[in-house]
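What you see is the complex with one protein chain gone and the rest in place.
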Amino acid sequence: MGGIITLTTDFGTRDPYVGAMKGVILGIDPDARLVDISHDVPCQDVAAGAFVLSGAYRYFPPGTVHVAVVDPGVGTARRGIVVETQTWLFVGPDNGLFTPVYSAEDVGRIVEIRNPEAMLPEVSSTFHGRDVFAPTAAHLCAGLPLESVGPPVDDPVRLDLWEEGREPGRMTGRIVHVDRFGNGITALTRDRIEGATGGRTFRVSVGGQTFGRVSQTYGDAAQGEPLVLFGSRGTLELSVNGGNAAELMGFGRGDEVVVAWEEGER
Amino acid sequence: MGGIITLTTDFGTRDPYVGAMKGVILGIDPDARLVDISHDVPCQDVAAGAFVLSGAYRYFPPGTVHVAVVDPGVGTARRGIVVETQTWLFVGPDNGLFTPVYSAEDVGRIVEIRNPEAMLPEVSSTFHGRDVFAPTAAHLCAGLPLESVGPPVDDPVRLDLWEEGREPGRMTGRIVHVDRFGNGITALTRDRIEGATGGRTFRVSVGGQTFGRVSQTYGDAAQGEPLVLFGSRGTLELSVNGGNAAELMGFGRGDEVVVAWEEGER
Partner (left out) sequence: MGGIITLTTDFGTRDPYVGAMKGVILGIDPDARLVDISHDVPCQDVAAGAFVLSGAYRYFPPGTVHVAVVDPGVGTARRGIVVETQTWLFVGPDNGLFTPVYSAEDVGRIVEIRNPEAMLPEVSSTFHGRDVFAPTAAHLCAGLPLESVGPPVDDPVRLDLWEEGREPGRMTGRIVHVDRFGNGITALTRDRIEGATGGRTFRVSVGGQTFGRVSQTYGDAAQGEPLVLFGSRGTLELSVNGGNAAELMGFGRGDEVVVAWEEGER
């Protein structure tokens, strides 16, 4: 069986763009096995693409190559990169799309895609998904060594949205995604919060609202009441039992979420 | 080549949920071949999911594992099950999603998913598609014996919508789906109707309207006129030649359809 290559893009499914990428990959590595993650990332929304990728990549087997293309800067000087972790490779534009990978994984080498042999013979200025990222992924999947793709990169672009703040008694993050049910999802994992608090009781605040405890399930709050819990991603989420938290509490993507505790207590 | 696993869900294609399920499956059985049936089942609409699955599952080769997740009761006491027929396995919540299978197939064993080794190590309360159904399907596809999944179930949940009534001179069913063209589709097959009527002439009624014959094609009725025919699924359908039958005739999902004949005649 060939290697697995996943695809995450904002190309939609009405145009031939995704089909062209798939054809290019199979033209280079006919044994590759293609898996669609999503092609419905909102147009040119790099942060949304980062979020979708972050919710799926870790479940794939070692050796999977994840291609992600949400690329408002195509044709400009922005770099194309390959990111290596212990387990997977990521291929796409260097615009912050891989921020969640930098946050959560042990990142190995990162290289810029510069070798013309990793690309199609002709590279357009408007469609690097087909001309650069798909062929690079296919060549890597077929065995091209990472170091031959291009020179190392040591300053990949990161989205502020996924930054985490730490000071005594306090940890901050942001709402990285509001899902279609209105839940506000952060990148603050249970592990990281428990590591910081050392098991102490903590409060969670967003906007003017503070929660004194983390619920186990939606049902822990009365119907229509807001709550915080660790969602199926293992990260802190703001929800309303049977309602839309974003509307009810008035938050949006990028809003700060504060976890606070008393350093003295234990 | 690995086994085939199909996916039918209401997760949509904007969020990482489907990608996570695919990753989990390939993580357990890297040789599995994934086939999307639909991820656009209307949200939490179990009857619509049952209909979509019913129109596709029978075309797949023997041994195919069909995973279906439309699961409004996730996190409650509703069971997860595996349904075995002569030809395929079905994996999903026990909420009626497999009713068309119970109606049309020779069902063998049904088991509840209880063995933790058929699941991910950590099972969330909100995403059993990823944590229970995808891993169970992958383990079955890779050879796990059905009996080791869990204890037998003898009272699976059925949707009333697919029930069929029989009495002398009369057979009843319901409109199980209204498609995007406004056609009203029943689960009454040509075989079953012919078996019941013994080849006698029959009338079809829905609401106040009665049809004295079954048309061969849409063109058998004048433009804008209603008709009944056996559609491409082999079941009785209500249509309008060049129009929207649901609007014109005023029916909806769940409405009763009556097939009637004179028992004496032959």
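Which chain is which? They are A and B, in the order written, and residues in each are numbered from 1.
Everything that follows uses one rule, which is that a residue touches a chain if its C-beta (ideal position, glycine included) is under 8 Å from a C-beta of that chain, and two chains touch if they have at least 3 such contacts.
Since we're looking at a predicted model, the values are computed, not measured.
Here one chain is not drawn; of B:V52, B:A118 or B:L227, the residue touching it is B:V52.
Mapped onto chain B, contacts with the missing chain fall at residues 1, 4, 6, 8, 13, 33, 35-42, 51-61, 64, 179-180, 216-218, 231-232.
Mapped onto chain A, the footprint of the missing chain covers residues 2, 12-24, 26-27, 30-31, 33-34, 36, 75, 124-127, 130-131.
Heads up, the rule we're going with is that only the chains that are shown with their structure count from here on.
Work out the mean CA point of chain A and of chain B, and you get 35 Å between them.
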